[in-house]
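Apart from one protein chain that is not included, each protein chain of the complex appears where it belongs.
Now for chain A:
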Amino acid sequence: MRVTFTVNGRRHEADDVWEGESLLYVLRERMGLPGSKNACEQGECGSCTVRLDGEPVCACLVAAGQAEGREVVTVEGLAAYARERDGTAGTGDLAPVQQAFLDAGAVQCGFCTPGLLVAADELIERTPEPSDADIREALSGNLCRCTGYEKIMDAVRLAAARSDAGGAREVV
């Protein structure tokens, strides 16, 4: 079957999609967007987290046909998505949350990073000043086997603090 949906603001189409195929497979293998990672294929690890009509979901558990006509944001589009949302004119290649992950050393092997970035960005969008409990809850569906999560916590706190400071400057 053919599926058509929007990914990172652009209309994408894929042909000869098998009916049982996941959104993740279509993104990675048919649309050339391998940023979302394929690991557990059962919704346990969060490495494939994308936004589907704004909601963070595991792309491995969405049937490709269910994405028909919907809006998907993947890690590849996170910087542009954040720019548009935050109204920042910056031309940087990275979303604030991506920069914070780099600055805090929250990336080791990097496999879990795309999913964590999408989940963390959505948290800060929804809760600009998250508590540690908020961060832990928002990232509870994303497994990292390298970092022990402390640097990831640091990164999310840093991203939130920076976006908060940005907001405060705008108010002034």
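Keep in mind that, in the parts below, a contact is a pair of C-beta atoms (placed from the backbone, for glycine too) under 8 Å apart; a residue touches a chain by one contact, two chains touch by 3 or more; residues count from 1.
Rule of thumb we're sticking to: contacts and distances are computed from a predicted model.
K.L.:
What does the UniProt entry say the missing chain is called, choosing from "CO or xanthine dehydrogenase, FAD-binding subunit", "Dimethyl sulfoxide reductase DmsA", "Sarcosine oxidase subunit gamma" or "L-beta-lysine 5,6-aminomutase alpha subunit"?
P.N.:
Matching the unshown chain against "CO or xanthine dehydrogenase, FAD-binding subunit", "Dimethyl sulfoxide reductase DmsA", "Sarcosine oxidase subunit gamma" or "L-beta-lysine 5,6-aminomutase alpha subunit" yields "CO or xanthine dehydrogenase, FAD-binding subunit".
K.L.:
Which residue among A:T6, A:Q66, A:T88 or A:Q108 touches the omitted chain?
P.N.:
Only one listed residue reaches the unshown chain, and that is A:Q66.
K.L.:
From the list A:E13, A:E29, A:D103 or A:E137, which touches the chain that is not on show?
P.N.:
A:E137
K.L.:
Considering the entire assembly, which residues of chain A contact the chain that has been omitted?
P.N.:
1, 18-20, 22, 41-44, 46, 49, 55-58, 60-63, 65-66, 68, 119, 137-138, 140-142
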